[in-house]
Structure formats: C-alpha cells, structure tokens
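Each chain you see keeps its place in the complex, though not every chain is here.
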Amino acid sequence: MSSKTMNIVQSINSTLDYMMTRDTSIILLGEDIGIDGGVFRVTEGLQKKYGKERVIDMPLVELGIVGMAIGMSLTGLRAVPEIQFQDFIYTAFDQIVNQAAKMRYRSGGEYNVPMVLRTPYGGGIRGGLYHSQSGEAYFAHTAGLTVVTPSNPYDAKGLLIKSLRLNDPVIFLEPKKLYRSQKQEVPEEEYEIPIGKASLVHEGNDFTFITYGSMVPTVMNTVSKNNLDADVIDLRTLVPYDGETILNSVKKTGRVIIVHEAPRTLGMGSEISAFIAERAIDYLLGPILRVTGPDTPFPYRLEEHYLPNEMRILKAVHKMQQYR
Amino acid sequence: MDEKEKIIDGYRAMVLSRTLDKKIVMSQRQGRVGFYTPTMGQEATQVGLSMNLEDQDLIFEYYRDVPLMLHRGVKPETIIDQIIGNSDDKEKGRQMPSHYTAKDHNFMSVQSPVATNLPPAVGAAYSIKYQKKDGIVIATFGDGSTSTPDFHAALNLAAVFDLPVVFLCENNKWAISYPVEKQTRSEIWKKAEGYGMRGVLVDGNDLLEMYKVAKEEIDKVRVDGKPVLIEAVSYRMGPHSTSDDPSKYRTDDVKEGSDKDPIVIAERKLKMLNYIDDQAIEKIKVEAKERIDRIFDEREKIAAPKPETMFEDIFENSNWIIDEERGEIL
C-alpha cells in the first residue's frame, strides 16, 4: 500500500480531488476557493482541474453560499460549501439550522440535504476576535447536523470521504492551527473513518483525557512529556459523539479531564461531562474537570493565554491527584 | 388542452382553492383545525403563473400557495392532511398547518422563516443548468419578504450566475399588520434592476392578465436561462392567519364577491369571452363544495401519526442518542 507524507491541507485537498473524480455530483462553492485556491490553499488547483462550474468562486454572501448549497443538494448534487472562516458562518446561521438541519424531518423524509460544509475554525494563527472562533457547540446543539472535526491528516481523509457519502448535512470543522503543523503518512487508496467513532490515541490507566481538533496535539504532548498514564480520546465526531469509548475509558480510569478551545459555558465539554455524570458516576474517583477557553471573546495579542496549554492541563492533573 | 379549456381549468382551480380555503377557515373556528393562513385573494396570481409551468419545473413555494398547488395537480387531500397533521400527511404531522410538501409535483417543503426558500431555489436552478436538465425554478414570496436578507442574496446570485429562476413576489399589500408602502420606498418590480435582472409588474388579480404576462416572462426564462422578478399585485382578502385580527390595523378590506375579488374578475372576463355562463359557474362551485366537504370529513377521521414517528427522519440512519431518547420518552 502506497502512501504520501502530507499535512492536513494537503490531505483535504487530495481527498476532495479523489472524490470529485469519482463522484461527479460533488461541487464546491465558496469565496476565493477557485482561482485563488482558498485563503488557506485547501482547494488549490481544483478549479483548474474541474472547471469554474464545479469549483465556484462565489460573491461575498455566506447566506447565499449555504443557501445555494442546500438547493443543489436537494436536486441531485452534493454541495461542499466552504465558509472562509467559521467566524463568518453566523450570517448564514438560519440557512444551516432552520433549513439544512430540518429539511429531512420537516418534509417527512421526502427531501434531504447531502451537503458537507467545510470551514476552518479555532485559534492559533493570531486572528483575534473574528478569525479564531470555535463555534462547534452551536452546531452540535442543533438537531439534524452531524459535526465532525479531524485532528490529523490521516483522519481528515477518512472522515471527509465518509462525510461525502452521508446523505445528510455535515459540518466539517477544520482546525486551522493544525493545517500545516504536522505531516503524516496518508495512504493513497481510499478509506472511511466511521461517523460517531472516537480514536483512542493514547492508552493508560490513571486519567481519561477527552479532546478533539486542535487540542489533540496539546494534550498528547502534555501526556508524553509528563509521562502521564492516560487514555487520550480524540472524539473526531462531536455529534453523535462516541459514548461507548468514553464510558469504557472512564470506567477504567475514573478520572476525566476534558480539553477544548471553545469557551467553557456550554462548550462541548459540558455535554461530555453531563453524559458521564449520567452514566458513570459510580466509577468516578474525582470531579470531572474541564480545561477550556474562557468565556471571553478571543483576544489577539493574548492568544497564548486564551488557548489551553500544558500548564493548564497539568494544573487539572494536579487538582485531580490531590483529590481524596 | 386548448386555450379555452386551459383557462376554464384555471378558473376551476381558483374556485376549488377558494372553497377549500373557506372550509379550512370555518373548520378552524369550529376547533377542527389548529391554524391556517388563508389564501383568499391570491388565486389569480398563482393560477395564472401555474398555467405556464411544465412537469419538470421545480417550485419553492411559500405558505400561501394553495391555489398554485391545486392547479398543478396536488390533491386537496394532501393539503388537508398537512393541515390536520394526520398519519397520511407526507410530513408526518410535523409541521404546523400551511407548511406543505408535495414532492410528487415538485413542490418543496415550506419553512416558516420567510424568503429563506429563495437561496435554495437558486441552488436548484444551478443544478438544473449544471446538469443540463430541462425545467426552470419558481420561487414565491410575499411583499414583506422583499426586506429579508435571503431575498437580496437570492436575486443577486441568480443574476450573477444566469440562472432560470422566476421570482414571483405575491404582493398582497400586507405583511401581517405592516403595509407594503412602509416596507420599502421603491416599487418591488423595480428592485430587479439593482440586480441587473428583468423586472415586471402585473395585475395579479386578473387571471388572464397574469397568465399572459407570466407566459411572456416564463417563455423568456426558458429560452435565455436568465432570472426574472415578477411583482403580481393582489390583495390579502382574509386575515394574515386564523390568529390575526385585521380590524386592529386596517379598514380597507376587500369583500368576497366584490368587484376586486379575483374570482369575480375572472368570471366577468370568462363570460365576456363566452367561455362560461352562470350555469357553468354554479356547477363548478357546487362540485367544488361537494368535493371539499366530502374529502375534509374523510381526512379528518385519519388517525394521528404514531408517537415513534417523532424520532424518524432526523438523519437517514438513526444514532444512539436518538435511540436512547426514544426509549426514554415512549
């Protein structure tokens, strides 16, 4: 089996290419994705290869990008809209939560929207308030949306292929901080990563770290640098999240630390914590801790204080260790 | 069907729709229906447009488009089932009344947030063009809806990409209690120019006029593949919905049977053309009434959807979260 060393940008780019060749119903649309190749270069070269009708440079209107994508996906195409930064998605929020997410339900199953909405999210690139947001909870709270986020080039490919074969809307969140930060061997042939299946990226007995997206490397580095005997769960799918993998680990370690970038209040960590408190309270040896971004807008100059880091994760570990 | 038959058929659909409309409004007062947005007054607009449509055309309709649906062949049963939300309802009783779906006649599923059907309509037109299929897209909305973000996005995109969309603004002069004169300082059809699109104004109370103008415009769209904005002026003869009391905000009601009633206008014109006479009219009305009464009573007896249907169709395949919630609730 041949493979190539790639970063996430390359992995998504080549996967889009691979899928577009095989599934002629796939169509991309977004701002600056064509001739410019996308502001993060994720769609580089695709317009040249597939034409302007299939890789569509769009006017400046997210509402229209998502709205058109819905209409395309209702009528035989599989649209892949890109929102240039997730921060700008809120101008299209109604189309996402009231149209795409509810189409199958409201039409009694007569219509469905097989659309994969891609968008870079999160901090780490000095983007300040409006180029750093992690809005995954807004989507995860919306019935009818599948929410996916890869943390590495390998998963990016498998999750994207699978997403492009679902017949319902997927919010595909790309942690822009990791776009080019790591290279990995990515097989050339196709493979799917199932929706709803987390990845146990590190195994151990004392702690369960639950995380996803940009925080996976941060947690992994902390674990290995400090020789923590811990499970590290990379959720990969936020909705439906992998309750089974979480419970298995919690029952083993009894100590849970959830790590994400998004603000704490009603961030993904709250759901995971509530899920555990509902199902595995007896196994817990300490509180369920969350290490997250604070409930403030995202600051520019002080970005490194906003993002969870090794120090803050260790603080939680120590707190847990002191428990009882 | 020859031209005369086609026009009489159009008139028949108007009457059928009016009959259904009144039946539902009455049933709502009797507590047999929960809610309804009457369509009285907009029959000529919708039927006149519909007379120019072909089977493959896609329609992104809005909640007041019963005449359009009926004329196109959607059965009254489908409308009534939706309004009652019974187990035969294609939407499985999920949406509040007036939010129809009829895929067999290429009608989309109606949403509540107004005009948010328009950007998807543009996307559907893109599909048609890209896949080199036949057909055009119809997207309907009210006068109030021209103020929305979705209106702007949709018209601009349809123009930019040269897409075959007929934007039909059903200007019934009111958005609940808000009159169209305050909604905007421009005539609606003139907004087309700001998008580099054709715009036309038509008397939406007059079936024959509407039919003719819509024909010209739709023929052009079929040929040049470019969008058009049609402003059809009529009047919302009823309340906004069965929850609304227009006496709070307006006095200029148009009464059923008055000169301004599009059904009266159609009758006058059809009689002038010698297409119908009073006897024929009476027959059409009686037939419609009998049909609707019979169907309504029959559909009313159909059971409610089963509770477990609540948990279907969120995704193509369910997941453990939904499965657990179903288990807990049922």
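Letters are used for the chains, namely A and B, taken in the order the chains are written, and counting of residues starts over at 1 for each.
One rule holds in what follows: a residue touches a chain if its C-beta (ideal position, glycine included) is under 8 Å from a C-beta of that chain, and two chains touch if they have at least 3 such contacts.
Note that the coordinates shown come from a computational prediction; the quantities given were computed from them, not determined experimentally.
A.B. asks: Jot down the chain formula for the full complex, using the labels you see.
C.D. replies: Taking the whole complex into account, we get A x2, B x2.
The working rule: only the chains that are shown with their structure count from here on.
A.B. asks: Please tell me the distance, in whole Å, between the geometric centres of chain A and chain B computed from their C-alpha atoms.
C.D. replies: 40
A.B. asks: Under the touch definition given earlier, write down the residues of chain A that touch chain B in their complex.
C.D. replies: For this pair, the touching residues of chain A are 27, 53-54, 59, 61, 63-64, 66-77, 79, 91, 94-95, 98-99, 102-112, 143-144, 146, 166-168, 196, 239-240, 243.
A.B. asks: Which chain B residues qualify as touching chain A in the complex?
C.D. replies: So the residues of chain B in touch with chain A come to 58, 60, 89-92, 94-95, 99, 101, 103, 108-109, 111-113, 116, 118-128, 130-131, 149-150, 153-154, 156-157, 160, 312-316, 319-321.
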